[in-house]
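With one protein chain withheld, the remaining protein chains of the complex are depicted in position.
Let's turn to chain A:
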Amino acid sequence: MTGWFPVALTMDVPAGTAAPARLSGKEIALWRGVDGEIHAWEDRCPHRGMRLSFGFVRNGNLACLYHGWQFGADSTCRHIPAHPELRVPGTIRATAYQVQERCGMIWVSLDETPSLSHLPEGEASGVRSLLVQVPLQTARTSLNMEASNWKQQDNCLFAVHEPAVGLTMLHVASWTVAGQREAARQAVQLRDRLEAIKETVLA
């Protein structure tokens, strides 16, 4: 699976917090330092495998909930509370993914060097995310997103990702404050239409 996928809205991860996301079954920890920088890591502490998205942001680091190991913005381990004198080797690090914020959404790529040209541009604001119970490809085909995971329509941006097989998460952003309500309404309509298509096919 290649490309950029919108896994959450920017507003879903306020500064100084962490949150979980899923991309094609892969569990991702999103966290934002107090400086506002967003990070997307494998949701697994390299120490004991605890979900890092359960952790806390402390002093610019993400601290694992379990034993408090702290990881810096570059994903290397900076501090191990049980061994405060230890100079932590650089080999101890979380697995970081490529992440960008565009149009009020957090975009993650599992590629090592993805092209930024495949991302939308602009100052849109995220409106809402909706779970749609159809496969990603069905959603993309129905929404005419053959070449990417997003499309702009009027003042709205619609973007999709697959949290798990058979499910699609639809994210919506708006370029205008006045258009946010309309964008939210269209998102609900889209979800209902997509799920109706699936029910028709199954029937």
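Quick note on the criterion: a residue touches a chain if its C-beta (ideal position, glycine included) is under 8 Å from a C-beta of that chain, and two chains touch if they have at least 3 such contacts; residues count from 1.
We adopt the following convention: contacts and distances are computed from a predicted model.
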Among "YCII-related domain-containing protein", "Multisubunit sodium/proton antiporter MrpB subunit", "Phosphoribosylformylglycinamidine synthase subunit PurQ" or "Acylphosphatase", the omitted chain is listed in UniProt as "Acylphosphatase"
Would you indicate which residue among A:50, A:92, A:130 or A:197 is in contact with the undisplayed chain?
A:92
One chain is left out of this view; which of A:20, A:46 or A:135 touches it in the full complex?
A:46
On chain A, residues whose C-beta touches the chain left out of the figure
46-47, 80, 82-83, 86-87, 89-92
